[in-house]
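Following: one structure in structure tokens, then a few remarks.
For this view, one protein chain was removed and the others were kept in their places.
Showing chain A:
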Amino acid sequence: MRYPLSEHDYGAHPAVLPPDDPTRHDGDAVPLPVRLDLYRKMQEMRLFEKRAYDLFMRQLVKGTSHLSLGMEAIAAGFGAALRADDLTFATYRGHAHTLARGVPMTPVLAELLGRSNGLMGGKGGSMHLTSVEHGVLGSYAIIGAHLTIANGAAWSAQYRGSGQVTVCFFGDGTTNIGAFHEALNYAAVFQLPVVFVCENNLYMEYTPIADITAVPRPAADRSSAYGLDPVAIDGNDADEVYLTATTAVQRARAGGGPSLIEAVTYRHGGHSRADPGKYRPADEVEAWKRYDPITVYRGRLQRLGIDQASMDRIDKEVAAEVDRATEEAIAGDLPSPATALTELWADGGSSWHN
């Protein structure tokens, strides 16, 4: 028998540090327009979520909120690798993945604020962002479930011959629930056009993943059980993510079946709400904040000859967009009371007897 917390105090586990060379991917074959787009997208996610956090602290965003500050390279890299009609499934930590598909900021923010101009009229909230017209087939808040649902979307695409690829994002902690294993076997058996992306931010809620997982790499070390190649990448380098995503998505589209990708990353903040994340070693937090995906990318663009001023201009444009979205979201009406009873059934209502 082994008890992790008899081997180390809570929060005093060994730090896991990021890669130390941010220039590794400077020479990768990513076209400059894609790179500029990746930069802008990450900045949109960053500034949007910072604003969401402010609004949460002002108690305008109610309930809960799970930010992916520090994890933007994964959402941006995959977003850029997808076709407009591809399908994505995210978790409660899904703001960035929703923006990555081109969903405008205003309805997303308004949904967080519980307004009628929210993406789902206020009925879903921050954990269930969905925009079918953008291929965002939902954000799911019960660990593991959406991996199985993503399989269904992939199966349907294969059956209909649409050529769509499904991408499903989830956390490291999710690799320990049964649905993960059911879904991977299922996808492998039927060779579904689906890409599973484990965003390994080293923690499930408040417990380090290494303390409660049988293998060091929660996703990559499980892949062989499903006949898949182990793929573990730097999830803070948008180019590495983008190139990995492009390969996996092309493979799926060409009939090559599923992939499982573990993208190692880190969240700057806590798990949710106002959690300060104090259960993490200070040197670990510091190192990952330095290895921030946006800082890494800015450095790269600079080395590739993009001047500071044009990047500052992007930042400014994005900031203005966030301000505008904030105003529009706050100006939104509360949902009309009647909507509490609509859209249970396909006929739009919720009646259960005649």
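What we mean here is this: a contact is a pair of C-beta atoms (placed from the backbone, for glycine too) under 8 Å apart; a residue touches a chain by one contact, two chains touch by 3 or more; residues count from 1.
Everything that follows uses one rule, which is that contacts and distances are computed from a predicted model.
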Listed names "Lactate utilization protein B", "Branched-chain amino acid transport system permease protein", "ABC transporter ATP-binding protein" or "Alpha-ketoacid dehydrogenase subunit beta", matching UniProt entry of the absent chain: "Alpha-ketoacid dehydrogenase subunit beta"
Contact residue for the chain not shown (choose from A:Thr88, A:Thr106 or A:Ser131): A:Ser131
Full-complex contact with the absent chain, from A:Phe48, A:Phe78, A:Phe170 or A:Tyr186: A:Tyr186
On chain A, residues whose C-beta touches the chain left out of the figure: 87, 120-121, 123-124, 128, 130-132, 137-138, 140, 142, 144-157, 159-160, 166, 178-179, 182-183, 185-186, 189-190, 339, 342-348, 350-354
